Structures are given as structure tokens and as C-alpha cells.
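I'd like to ask some things about the structure below.
Excluded from the complex is one protein chain; the other protein chains are retained at their positions.
Labels A and B are assigned to the chains in the order they are written; within every chain, residues are numbered from 1.
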Amino acid sequence: MKIPFAVEERPDTGLNNGRFGIWLFLASELMLFGGLFSAYILLRTGSSGWPKGADFLNIPLATVNTVVLISSSVTIILAWIALQMNNVKRFRILYSLTILLGFIFLIIKYFEYSAKFHHHYYPSTNTFLAIYFTMTGLHVLHILGGLLVNIYHLFPGFKLYKEDPEKYKGRIELSGIYWHFVDLVWIFLFPILYLL
Amino acid sequence: MDNHSSSQSFWSKYVFSLDHKVIGIQYGLTSLGFLILGFSLVLLMRWQLAYPEQALPLIGKFFGNASMPDGVMLPEFYNSLGAMHGTIMIFLGVVPLGVGAFGNYLVPLQIGAPDMAFPKLNMASYWCFFVGGFVMLLGFAMPGGAANSGWTAYPPLSIVATSGQTVWLIGMVFLITSSLLGSINTIVTIVQLRAKGMTFMRMPTLVWTQLVTAFLLLMAFPPLEAAGVLQLMDRLAGTSFFMPEGLVLSGQILPYTGGGSVLLWQHLFWFLAHPEVYVLILPAMGIVSEVIANNTRKPLWGRKGMIYASVFLGFMSFIVWAHHMYLTGMGTVISAFFQATTMIISIPSVIILTSLLLSLWGGSIRFNTAMLFSLAFLPMFGIGGLTGLPLGLAAADVHLHDTYYVIGHFHYIVAPGTIFALFSGIYYWYPKITGRQMSETLGKWHFWPSLICMNCIFFPMLIQGLAGVSRRLYDGGATYELAKDVLYLNKVMSASAALLFVAQIPFIINVFTSFWRGKKASANHWDATTLEWAATSSPPLGHGNFEVIPEVFRDPYEYNPPNSDKEFLPQNFDLQNDKKRED
Partner (left out) sequence: MDTKSLSKKNRTYLIVFASLMFLTFITVWVSGLDLTKTSKILAIDASVCAIIIALSVASVKGFLVGGYFMHLFDEKRWVYLLILLSVFFFIALLYLPLLESHSRLEHYYVP
């Protein structure tokens, strides 16, 4: 049995199921991070003193990470454009590059975390570090999830391109939209945790 | 059934099925099981409340020394039972039945869709729910017992609680994931997969309420997930998001760095839990309006008003949550804001209830069991709603907060309200689901005792609460002088609760025997107009929903239409075609 509007757009809404679904998912993700941002604001305004990010955190490393994540965001959208042009080789290079950049982000994050632990900075040290570890940790989980999906699309999922190229293109677009959202969250996490 | 479905194996057909109807039935059976379990837990509590510190006869000795030495309940076990009763009834019983079962089964059929938009997500949603429920029950096996900080899991109590609380939090993460997947699926299905001619305003009320409910689940659950993560961090990583400085437990200063806010949890929790109330009640309203329209044989009065009211209700439910927190010392200005929004949100509820009540006017009512349950829903929900108003006003709440009045109030909404509506839905759609009728005699043996017992349980709670009996007392108020005059009610309530349990036996027998022995039902057993009856066989096909996807020509409840000789006009009935054929 075939589900209608899985690939083609429904005329009156102008959407296909997947695109609407991913936006619903992101709306709920927004509320998830909203809960954490709310916690951050409430704890910060309620505290008698809040450290500057630079007192505990490594700003240059985080700046590099921001650059890495934004670059991965641009490679994934260029990959999608390449796929639209049916340029499979270019698509695969750019998509692999996205995954690579994702891993670089995680590796840098790993060094950042281990440096904290080395200095005996733990989530239990103070509330600032607690919210730092929780928010970035949750963000890392989102990166990991995105990487798993992207790797799936690049290797085992690629056979769909031969069977139903339009459906595959749709999936790549959705993976991109999710990846940009993860980037977007980082764009806000970076200033509020590190710079302010 | 077509050949394709019979070639599937047992596992892919009934267990890991992608068909929304099978998943709906899975949700239904699992959640009915959880409802019975949650009810059994409260029966144990009711024994303790009526006969404090007396040994529970017969089964008491089976519970072991950790919970009930010599059959006498320990206070910790009582707390566990309370927390798990709330959690199981809300997150594993009523919501999965109303949203998971009825939503899954009926939404695609009523809008003329072949299935849900994402069948695999649908299956994943059910199995997340199943695992979440299983993890919740694992809590009972933990040292120190299951979660015992109430279903609200307020810190600091929940942070210093035994390991059952950690299991509770992990279970909640699974349940939240499940409801997230389910709600995305429902919304996409309703927006994208409506059949030709099924405009939004032609959708049956049940579909509308499911749509609003799905939005509530989608937007309100994630903050609780965030709060759950923070609480897990507090419990496992030693952070102090919810822990203020210098807390002392049993003479020891707790090793938390401090700086946290206990109220932060309350905000994040009630940001979910107030919309959750409407998640409980909206599907029930949808079911009741279907049953009432069908059994009064006339269109719903003010159907569009009801639709707008439920959308407004859903929207407002996000900005009333702090009325659960009046006694935490909030300022008067912000308390006035939340009192105002709380009063405003009662308006759409009243619109819906009034429309349903006025729909009865002038109808030739068929008093079958489904209709009886729906009719009972109206006054029961009315009592529940009206008793809520004093709680929404800070001045009255000072007296009533945390008393049995609160328990009576929300149980009137959920137990004889929502659960009656769900029973009504089961009696109403059973012929569609199984192709057989349920016994009306057993149904009436189920209905009348249930109605009486429900009121004998929950009305005395209102009286006790007005007398000032706290809801947290392990002995039901026996140690308090002020409770002396209303203490006898504990025995009344407990006896009624036991009888209510007995009253469910006809229902259980009815569900199982009718499945094999019930009279065969026709495809449109109740002469209904919505698509699930009009265009499908009974039971609907195992795989796929319709032989031909129907086209919709009119509003959902065209019973006894003027200018027509027909008693009812199904939504997909083409009048012009019919006329041509007659000519």
C-alpha cells in the first residue's frame, strides 16, 4: 500500500509528508532546548554571581568548533544542490565532508571535555559548569544522532537513489534541515555559554 | 482480506505490524492492562486509608517484608503506590488509550486515509511506549521500591529519593519519545492525508480534538524532557539545578553545591502537566460528541463553535500552568495574570459541554450502553470542571490546596469523565473493530454500578477536602483532630472502590466473550455518517483501509437532514449520483 504525498507535494498545503514531519519534529526540539534555555536564564538571574565563560572555558577552541559546524552546514547544503543536479560524485564528496566535519567537531569537544576533567571541573563543581555540561552534552547527542543518519544515507541508504531518486533527494533535504537546526542551536549556545 | 496480508507472518501481522489499526488495538489492550494495574495499586492504598496499620487480609502476606511486613503497609510503600498510581493512570493508561488507541485506529479511517503518514514511526511509537511502561514497572524491583515522590516528582524530595526515581525518569524519556513520534504522525496524517472533499471544517469532532491533542503533546512534552534530563543530572552527576544551598537531611548537610531552584522544576513540570490535563480530556470530548451525535440522530449543536473552542482551549492551556503554584509565594501581579488566564480557559470548556448538552434537545435518543456512558460523562465532567474553579482562584486555593478536594476535583474529570468517555468509545466502535456486537445487558451491568461507585468514591473526597484533610496523609487523617468528623467517609470510599473493581468484571467478560460469541454486526452498525462506518467493511480490511478511497460531500453529522427522505446521509454519499440512478 502506498502512502500519498510521501514524495510529491499535496496541492492545497504545498508540502510533502516528510517536510512537514521534520518541521514538527524541529518545533518540538525548539521546545526541548527552550526548557534548557529557560533553566539557564532562571538560574543565572537567580544567582548571586555568575562566572564569565572565559573563567572556565576555552574560547579559541569553541570558535574553531563554531567554524567547523558552520562549514559542515554549508557542505551539506551544497551536497544537496549537487544531488539536484544529479552530480553523484560531487554529492558524495560534499556529504562525506559534512560527516568528517561532524567528527572533527566531536573530537574537539572531546578534548575540551577532557581538559575540564583534567582541571577537576565537573558538572557538580558549580551551576555554571552543570548547565554547560548538560546543554553541550545534549547538543553532542544531537550531533551523534545526525551523524548516524548521514552515514546511513551515504552508505546503505544510497541504493534508494537508484530505485527512487526523488525520494532519496527528499531524505537528503530532510537530513540537511535537521543538521542546520543542530548548527542553529550551537550558534546560540556559543555566545551564551562561552562569551557572556 | 486480500492475499497480501495473509502471506505475512504472525509476527509482522500482529506484533510488529505497520498497520495503524493493529497498532491502535495494541495500544488499546496494553493501556487497558495498565488501567487495571493502576486501579489495583490504589485499592491497596484505600485499604490503608480506611484501616490504617491493620494487616491486609488474604493477599497482604504476599508482598514481603520490604513493603508490607505481616501485611501492614509501610509508609514508603504507600508513597510508591501513590506515585505509581498517578504515573501509570496518566502516562500509561488514559493517554495511550485516548490518543494512542482511539487516535491511531480512528483518525485515518475518519479522514479517508489509507494509513498513518509514517507507518514505521507509528510502530516505533508503540514499542517506545511499551518499553517505557516496562521500565516504569521495573521500578518496583529496585532497592527502596518504585518512585515515591509523587507523579509530580518535586525536588528536593525526588533528588534524594531511592533509585526507583532514576528508573522513573528513564521510563519517562521513553514515554516522551513515544508521544513525540505519535503526535508528529497524527498531525501529518490529518493535514496531509485527508480524502478528497474532506476539508478541515468537514472533519469529525474527534479528528479535531486529536489534532489539538497532538499539538499539545508535541509542544508541551519537550520541556519536561529537558527537566527530566536536569533531574537525572542532579541525581547521577551531583549537579544542583533544583537543589538550593544548605539542605539538611536526617541531620546531615547534603553535598550539593547549591544555587539551584526547586521552583524551576515546578515551572518546567507544569508547563507539560497542565496541557496534559487537556490531553486527557480533549479526546474524551471528541468521543462523546461522536456518540451523542449518532445516538440523538441529529447534527451536533454548535459544532463549529466546539471546534474553535477546542483550538482555543489547546492554545490557552500553555499559559495557565502556574495556577498549580499559588502557594509557593509568587507575587500578586503574576498570580493575578494566571488567575485571569485560568478563568478564561474555563470558557471554551463550558462552550463544549454546553454544546453537547444542547445537542440532546429534541433528539430521539437511543439509550444504548455507549450513549449511557456518554450521557454520564456530561454531569460528571461538569462537576469536575466546576469544582476546579475555586482551585483556580488564589484566595480559595489557600484553603483547598493539597487537600482531598483537589483529588476529588481532578478525579471527577479523569475517572467518571474521561474514562467513562473511553468506555463509551469502546462500546461504540467495538462492532467496527471486531465485526461483532457487545452484549447490552452486560454493558448495563457495567454502567450503573460504575456510575454509582464512582460518585461514592469521589464525592466524599470533596467533603473531606473542604474539612481540611490533607491528601498526603498515610493514615487518611486518623491522627488529626480536625479530620475526626469526616473519617468515616474513608470506609465508604474504600468499600466503593472495591465494588467499582467488581463492577469492571462484566466489562472484561463482555470484551472477551463478544469477540467470539457476540452477534455479527453489519458494516454500519449504528447507522452512522462518518467515513469509518460508511466506506469500510466490518471489521475493516487487515491491510489498507478502503476498497476505494471515498470522496466526501458534506459535514460529518447529517442525521435526519431537512429536504431529504433519508434518515441519515453518510459523508461520502453522492446525492447527485443517487438521483441520476433513480431517474
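Criterion: contacts are C-beta pairs under 8 Å (C-beta built on N, C-alpha and C of every residue); 3 or more make two chains touch, one makes a residue touch a chain.
The structure displayed is predicted, hence computed values, not measured ones.
K.L.:
Which of the chains on display does the removed chain touch in the whole complex?
P.N.:
Its contacts among the visible chains are A, B.
K.L.:
Among A:R92, A:K167 or A:H180, which residue is in touch with the absent chain?
P.N.:
Considering the complete complex, A:H180 is the one touching the chain left out.
K.L.:
Using the definition of touch stated at the top, determine which of B:H85, B:H267, B:H409 or B:H543 touches the missing chain.
P.N.:
Spelled out, the listed residue whose C-beta touches the missing chain is B:H267.
K.L.:
Which candidate, B:P223, B:P283, B:P348 or B:P570, sits in contact with the chain we can't see?
P.N.:
B:P223
K.L.:
May I ask which residue of A:W23, A:F56, A:Y113 or A:F158 touches the chain that does not appear here?
P.N.:
Missing-chain contact among the listed residues: A:W23.
K.L.:
Would you write out the residues of subunit B that touch the absent chain, in ascending order?
P.N.:
191, 215, 219, 223, 261, 263-264, 267, 271, 318-319, 322, 325, 329-335
K.L.:
For review purposes, identify every residue of subunit A that touches the missing chain, sorted by number.
P.N.:
Listed in rising order, the touching residues are 13-15, 19-20, 23-24, 27-28, 30-31, 34-35, 37-38, 41-42, 45-46, 59, 63, 66-67, 70-71, 73-74, 77-78, 81, 84-85, 176-177, 180-181, 183-184, 187-188, 190-192, 195-196.
Criterion: only the chains that are shown with their structure count from here on.
K.L.:
Applying the document's contact rule, which stretches of subunit B touch subunit A when the two form their complex?
P.N.:
Residues of subunit B touching subunit A: 113-115, 117-119, 180, 183-185, 187-188, 191-193, 218-227, 229-230, 233, 237-241, 256-261, 264, 267-268, 271, 543-544.
K.L.:
Would you pull the subunit A residues touching subunit B in the complex into a rising list?
P.N.:
Spelled out, the residues of subunit A in touch with subunit B are 1-6, 10, 13, 15-17, 20-21, 24-25, 27-36, 38-39, 42-43, 46-47, 122-127, 130-131, 133-134, 138.
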